[in-house]
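What follows is a structure written as structure tokens; I'll ask about it next.
In this view, the complex is presented without one of its protein chains, the others remaining in place.
Letters A and B mark the chains in the order given here, with residues in each chain numbered from 1 onward.
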């Protein structure tokens, strides 16, 4: 045993180290936030803003007008709505199909459980969006090509494994005893799920839904491959990218960012719990 | 749970199994078949055509270099973030939220964000001009400046993709009781030793899944490249996209897809082997 105390004991944390720590944190925060601020400046700066030289980081000459002009461009609102539609389908399908599977994984042990988990984990090792390539042909045959439903279906392939794993963790978080108590006091299995499990799992399920939304909202490749006229916002932006002026590109970037940021804010409490679960 | 109705779990997983079979396993087999056949006959024509393409070697090299450059940096930043945030009390929630914002940002949007900064009359050039380093607008994103373009794409990818690694790492760190580190400290381990000997081994599962997820995503890099450099910087997925949409050659596109899958699976296997997770050695 040495008699010297560790120099980094939290109680006597030297102020220079504190300063270093907080500078690091501030720098990393700036690293995340400043680029978003700059693209917003670009989106609100309009045509003149793009060629302004040299630029300052102060918001000079910005107005809402250029952004509104972008929104009125043909195809923007339509693709925005398509993105919402595809994301809505993804959310609904991945929860409706994923949550029951998550419940089964959480509550039952059954032959084939490991096989199912393997299937779900296998999807993670694959670049899933690429699987949109062969689907073009079958989607044309089924009338799903170039439809919001078709995009929603392929996005569900991305979101469903995630939803199954995450809801497994959420249902594991609802004590089994509560469900058993509901049975003992007169519930059928279904009643117990609806009256006890679902209300308690609701916040987690909502967070899972938000993640499914973000997964679909941000997906570029499959959406671009599977649509021609009914583009989602990402697919639309990708195809018009080369021809559009700079400030339209920035406006498009901002429009893509905004909903996701709001959603991530809404579920920030669950982010770490969910990834803690799904990284197992 | 009572076992008197053993069919219940199967009914519960059946819809998702059917869905994944139809839209994951079938297209998977289709992709493989498409890439290895020509007019319905097994053939390596597509693979040969892919390998013979002008952009093939470049796109393969670019994708690998990008992955090699991006993933370690993301992991390092994420570990730094996780360590830093573990040392603070108040403000922790807000800081974590800020750091996770890029999680909700698509790669296309990330490309557009960095385009605003790195374009000729953008903020990066303005900064360099203000500091007197350059005298007129400089181009970073053209095919004449491949190194700068590579760095720009790497920066944009690091900016966007670190969040997911950070979230998984922090979630892993949250599951390590701080008593372990405190015990190590009492026995005289300094911060560096604690990090390497205690923390890192205990978050192996998080490291493993973060690396797998992030590497697979890095092999899929496409729209951030497209937003920043257009066709100037070919990558594998971009080539698949072009063969599919521009050239309407589904076979070669499928060959690229299979190549990406093989590379992703190989990376996953490597990680699973390299970072062994033994549940019995975890808390």
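Heads up, the rule we're going with is that contacts are C-beta pairs under 8 Å (C-beta built on N, C-alpha and C of every residue); 3 or more make two chains touch, one makes a residue touch a chain.
Criterion: contacts and distances are computed from a predicted model.
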Out of "Formate hydrogenlyase", "Anaerobic selenocysteine-containing dehydrogenase", "Sugar ABC transporter ATP-binding protein" or "Aspartyl/glutamyl-tRNA(Asn/Gln) amidotransferase subunit C", which one is the UniProt protein name for the chain not included here? "Sugar ABC transporter ATP-binding protein"
Sort through A:33, A:77, A:178 or A:194 and give me the one touching the missing partner chain. A:178
From the list A:48, A:63 or A:188, which touches the chain that is not on show? A:188
For chain A, residues in touch with the removed chain: 175, 177-178, 180-189, 191, 196, 199-200
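The criterion applied here is as follows: only the chains that are shown with their structure count from here on.
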Let me have the rounded angstrom distance from the C-alpha centre of chain A over to the C-alpha centre of chain B, please. 15
Chain B - residues contacting chain A, complex: 1, 6, 8-10, 12-13, 15-17, 19-20, 23-24, 27-28, 30-31, 34, 77, 80-81, 84-85, 87-88, 93, 95-109, 111-117, 119, 121-123, 125-126, 129-130, 137, 159, 163, 167-168, 170-172, 174-175, 185, 188, 190-191, 205-206, 209-210, 212-213, 216, 219-220, 222-223, 226-227, 230, 237, 240-241, 244-245, 250, 253-254, 257, 260-261, 264-265, 268
Flag every residue of chain A that touches chain B in the complex, lowest number first. 2, 6, 8, 21, 24-25, 28-29, 31-33, 35-36, 38-39, 41-42, 50-57, 93, 96-98, 100-101, 103-105, 107-108, 110, 112-113, 116, 119-120, 123-138, 153-154, 156-157, 160-161, 164, 176, 189, 214, 217-221, 224-225, 234, 237-238, 241-242, 246, 249-250, 252-253, 256-257, 260-261, 263-265, 268, 271-273, 275-276, 278-280
